[in-house]
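Note that one protein chain of the assembly has been removed; the remaining protein chains are unaltered in position.
By written order: A, B and C. Residues from 1 in each chain.
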Amino acid sequence: MSEETKTDEHVAFMSQMVNLDYKIVTSPVHRHFDEQMREGRIVGHKCPSCGLVYVPPKGFCPRCSVITNEDHEVEVKDTATVTSFTVVTPIQYQGQKERDEYVLANLLLDGADSSIGQQRIEGIPHDEVRMGMRVKAIWATPDERTEEGGGMRGWGLTSAVKHWEPSGEPDAPREQYQEHVL
Amino acid sequence: MQRTAVIGCGQTHHKKVRDDLSMAGLLREAAVRALEDAEMDWSDIDAVVIGKAPDPFEGVMMPEVYLADALGCAGKPIMRVHTAGSVGGSTAVVATHLVSSGVRERVLTIGFEKQSEGDTTWGLGGGRSGSVGAGGYFAPHMRAYIDRANAPDYIGPAVAVKDRLNALKNPYAHLKLPDITIEQVLDSPYVWEPVRRLESCPTSDGAAAMVLASEKVADASSKPVAWVHGTAIRSELGQFPGRDPVSPQGGKDCAADVYAQAGITNPIEDVDVLECYVPFSWYEPMWLENLGFAGVGEGWKLVENGTTNFGGKLPTNVSGGVLSSNPIGASGMLRFLEAALQVRGLAGEHQVDGAKTAVGHAYGGAAQFFAMWVVRDEKP
Amino acid sequence: MLPMTDIAIVGYAQSPPTFGVQETETQMLFPAVNEALARANLTRADIGFMCSASCDYLSGAPFAFVQTLEVTGAWPPISESHVEMDGAWALYEAWVRLHHGDIDTAMVFASGITSRCDWREVSALQLDPYYLMPLWVDDISLAALQANALIESRKATERNFAEIAARIRGGDADEFLKEPYVVEPLRAHDTPTMSDGGAAIVLAVGDRARELCERPAWIAGIDHRSEAHYPGVRDLTISDAARIAGQQSGVGKGPIEVAELAAQFSHEELVLREALGLTDGTVVSPSGGALAANPVIATGLVRIGEAANQIIDGGRKRTLGHASAGPCLQQNLVCVLEGE
Partner (left out) sequence: MAAGPSWTLEFPYRRSLGPVVGEFFTGLRDGKVLGSRTKGGKVLVPPLEYDPETGEAVQDGFVEVAETGVVHNWAWVNEPLRKHPLDRPFAWALVRLDGADSSLLHAVDAPRDKVETGMRVKIRWREERKGHITDIECFEAV
């Protein structure tokens, strides 16, 4: 026994690393969405029953329980309204790469009915971000648009959009976005 | 349907790290207290129902497997419920149903979390960078509430102070901040603006346990019991166009259902004590509206005018609430348990005089899973 | 004890077992849920209570059930619960819920995708976190200990195992016995074929069940029990948990025509046959059981569904569905079904 471990101290803790391998599987619907994003198109599915447009598409309408596919695909714009937001001070934990404060917003894309959560807003001081603010997508250069793989879990966007910046349009009136906080 | 009562309550001392206990030891500390309160031992129990939040928090998959005999279940039934943050509440509902259905007579139910074993924010992010945790997810909803209700900015801090001062009367509570003031909360840094650090729940190790029993068993109890007058759960889709996360329909429906069972027609008049799930201070006024204690946009006024204070018309989270102790899987059950303690008259220093009707409430997921119960000192 | 409510299975469907499903877990569940509802002539809106089953460690992301909730169309909000256990326990929760008289239908669904993880490694995470998990004892190793205990107590031979596997998989026991061991005394044919799948069951009460289904599969009894966890404190040659669950669910009150057993390993069938008191008159796991397809989490619910179909479609009078969880058949659930 080494000197280091030879101690009278009572053993009170044990550490355990749980490291497990998981296969990266992206469903065909999300793979197609990812491909379209890399080509600069944001697409969704329009439910044939209720007519609502979901971005990203799920392959079904969760309200109507109707299956949707590429026949129901519609393209939406890369401009949006901030429906709500938060300024995050990142909590430091093992594996966290974020260090500085940043803004995450829920966005309603023009042409979509479902909002998208946790989108980065940049190009504006944090205390000037507001609900109703109009923003536009800042696209990554084509070679920065990586294949999404396991990160594409059916919500959010992909690496193709780096972040969003104010578009300079006048703010949207509250009634246009308040039903779309989420 | 068989009348059902809470005849035993037990909880751990909730702390940042219960470094003195194993996982089994944590559950057993709460369970043994509940059994002692019920004047029972392990052999009296017919079945056990446990609940906790996602398994990666502790890194034990399906923990009922490892915990079965630690909870006296060799040869007995044990099951595990998981409905995200509402799980402590929905676990108590499942345990209640085991008795009210007539299937079992004496059921032990336990909610727990040993958050210190792993890292919850990391866990919520699925082991990836950039997880903003629950606060980051809910912050935009709180902002939308403040905006819609035109609520003054000191309301959230006022709730944070109230619940922390209430916690001083609860020997089991985790956070004890005797000197906390609204100014101090307002000065504390934002974590997920508009949520400040002191407006957020802690991460805790802890467990809550109750013994639920049939009318026959409860009638034989030498102590006051809490009769269950209604239980309800609701789930709604987490994200779809038109969903209102500020006042989710599932919460409204859950409240309407449980009030109807308990004959509550005017909640603010009919309910003596409320234990609701407030992990971030702004959720108190949000839930007051969602659960029908105040009109739309009026919830914050009940905070401002002291209605929800200890000694007010609707004392809310007199135990200190989730803002003072947050062992996630137990947090919902603690709301249910504290409601039961109040109508049993056994809440000690935080007892509300003459509490006859109490409501326990929990929510989870994307504010999409709800569990509630109504307990009274008298039989249904 | 109150008089028990008459509750029956009126619709069941499973997605065809595959390995390597590409769709999301929710998408995978849609056909099974739709078909189970269609068989019961019901829509989602008709259902009084739903209960789901899933496991986060299968796909490696928390809150699998938040995703799969989308298969329910939970808008307006629904009364719904979830167990992180085999779907058979979700069915038990729904059965308990239906006793209250305020609702008359329920739906249960379960899903498991095993192709995205290394299940032998993941299975170690359900073990005692201090004494067993750090050794990464896998499910096949623990099963092999139980199989060896049967051999050493002269209750079974490797040939018995091979004969069970041959009956279920088709094939020749002599050929099976020539295969190498995975963990001695178990060979590949004795271990489950891991799969991806989902299943759904619709339940209804009393006359409502008769209205929805020509020949409902009535739940005559259902019960579940556990053993102590650590394998060194138990007699591995028997299953007290299965025995008690069998007694409590009334297995012995009449002959069982078909028993669908969640025996993931061939030797487990022997342990379960003895614990449940099954005789040679019972046809065991004609569906192939958990050995032929093991979509973890859905496996037990599929057994109950298959046992129900033996009554609904097959005209049988009395069948049994079984589910298990934990190492060495630690937890067992038995559901006895009867036709009128």
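One rule holds in what follows: a residue touches a chain if its C-beta (ideal position, glycine included) is under 8 Å from a C-beta of that chain, and two chains touch if they have at least 3 such contacts.
None of these values were measured; they are calculated from a predicted model.
Tell me the shown chains the invisible chain touches, ordered by label.
A, B, C
Determine which one of C:Val71, C:Ala144 or C:Ile201 touches the chain that has been left out.
C:Ala144
I'm checking contacts with the chain that's been left out. Which of C:Glu152, C:Glu211 or C:Asp313 qualifies?
Checking each option in C:Glu152, C:Glu211 or C:Asp313, the one touching the absent chain turns out to be C:Glu152.
For chain A, which residues lie in contact with the unshown chain of the complex?
1-2, 5, 10-25, 94-95, 149-150
Need a quick check: the contact residues on chain B for the chain that isn't drawn.
For chain B, the residues touching the absent chain are 17-25, 28, 32, 41-43, 56, 58-59, 69-74, 114, 116-119, 122-123, 126-127.
Which residue numbers on chain C touch the omitted chain?
Looking at chain C, the ones touching the missing chain are residues 19-20, 60, 115-121, 124, 129-132, 134-138, 141, 144-145, 147-149, 152, 180-186, 228-234, 236.
Simple rule for what comes next: only the chains that are shown with their structure count from here on.
Which chain's mean C-alpha position is the greatest distance from chain C's?
Result for the farthest chain: A.
On a C-alpha centroid basis, what's the spacing between chain B and chain C, in Å?
Here the centre of chain C sits 32 Å away from the centre of chain B.
Would you kindly tell me how far, in whole Å, the mean C-alpha position of chain C lies from that of chain A?
Going by mean C-alpha positions, chain A sits 37 Å from chain C.
Where in chain B do residues touch at least two different other chains?
Those would be 59, 127, 237, 240, 243, 366.
Give the residues of chain A that touch two or more other chains, as numbers and ranges in rising order.
Within chain A, residues 16, 18, 62-63 contact more than one other chain.
Taking the complex as given, what residues does chain B use to touch chain A?
Going by the criterion above, the answer is residues 19, 59, 119, 121-122, 127-133, 136-137, 139-141, 143-144, 147-148, 189-195, 237, 239-246, 366.
Inside the complex, what are the residues of chain A that reach chain B?
Residues of chain A touching chain B: 12-13, 16, 18, 52-54, 62-63, 83-91, 93-98, 104-106, 113-115, 117-118, 126, 131, 151, 155, 178-182.
Which of the residues in chain C come into contact with chain A in the complex?
It comes out as residues 21-24, 26-27, 30, 34, 44, 57, 59-61, 67, 70-71, 73-75, 115-118, 121-122, 125, 129-130, 133-134.
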